[in-house]
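One structure, as structure tokens, below. Some questions next.
Chains shown are a subset, placed as in the full complex.
Going by the order they are written in, the chains are A and B; count residues from 1 in each one.
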Amino acid sequence: MKVGIADTTFSRINMGKIAINELRKICSLPYERYTVPGIKDLPIAAKKLIDERGCDIVITCGWVGATENDKLSYIVLSMSLQLVQLMTGKHVIDVTIHEDEAEDEQELLVVAENRVREHVRNAVDLLLNPKRLERLAGTGQRQGYEDVGEIRR
Amino acid sequence: MKVGIADTTFSRINMGKIAINELRKICSLPYERYTVPGIKDLPIAAKKLIDERGCDIVITCGWVGATENDKLSYIVLSMSLQLVQLMTGKHVIDVTIHEDEAEDEQELLVVAENRVREHVRNAVDLLLNPKRLERLAGTGQRQGYEDVGEIRR
């Protein structure tokens, strides 16, 4: 089994490198990396990683700017990553950082690093350990921020 | 015939467990459960439940946060679940809880539990008892809240 990692030159943090670092920490699965200019190039990159390079799951690392056009591109990215999954029958885990989701650049760095690492662990669980996800069902897991927990009676 | 149930670790209520409980109460159909991280992973989970695990209908249990990005993800989820249905020729029943649709967490619990149970009954009717749905046509059925009834002259 092989993991694909797609990232961009548009991103202001080397998310692909963090993803590879986390992957190396937690398992010995081989990986393929594919760097493209921006988020709208990620869906075809993910599809190529699956179709042409034999990946069984792909983690896409996207960075979304703060303008309205960037937000529209994010919707297009999201919908297209769904199409990639439905066309290939494989999971694509979308790790997105929104440039305006944190107060300053240092906080963005922390959120981005945590979110990439947690999504990599999710991707590996989907491939190797789906029962762990089932045990976490309904427990309010979050990626990049603290988990919010289950609502209790 | 087999029922698929897909749910998430993002949800703050164990909706998949409630769905299985209701299914066990009302019929003896076998089921498969698939837990994924978040709502954008549900469409491919539904497709896999149909294509790889032989399910004839799938109930997806999604939890949508209150931010604008969460709402965008919900549109992407909805459209993608349509694609799954049109690609596979099977019904996928989407049970969604919007974190901001109730006043407090206890009310959310009630809405979520009722909505999951009613949608499970709808799913089973679609498979086993479509004539019951035809008898309810135009009667203002609601899931999670009280039915609003037919408009009468």
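Here, a residue touches a chain if its C-beta (ideal position, glycine included) is under 8 Å from a C-beta of that chain, and two chains touch if they have at least 3 such contacts.
In this text, all values refer to a predicted model and were calculated from it rather than measured experimentally.
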{"item": "2 chains shown - copies of the sequence in the complete complex", "value": "5"}
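The definition used in the following text is that only the chains that are shown with their structure count from here on.
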{"item": "Fitting chain A to chain B on CA atoms, where both chains share a sequence, rotation angle to nearest 5 degrees", "value": "70"}
{"item": "Of chain A, residues touching chain B in the complex", "value": "74-75, 78-79, 81-83, 85-86, 89-94, 98, 119, 122, 126, 130, 133-134, 136-143, 148-151, 153"}
{"item": "Interfacial residue positions of chain B with respect to chain A in the complex", "value": "7-17, 33-37, 40-41, 43-44, 47-48, 51-52, 69, 72-73, 75-76, 79-80, 83-84, 87, 105-106, 108-109"}
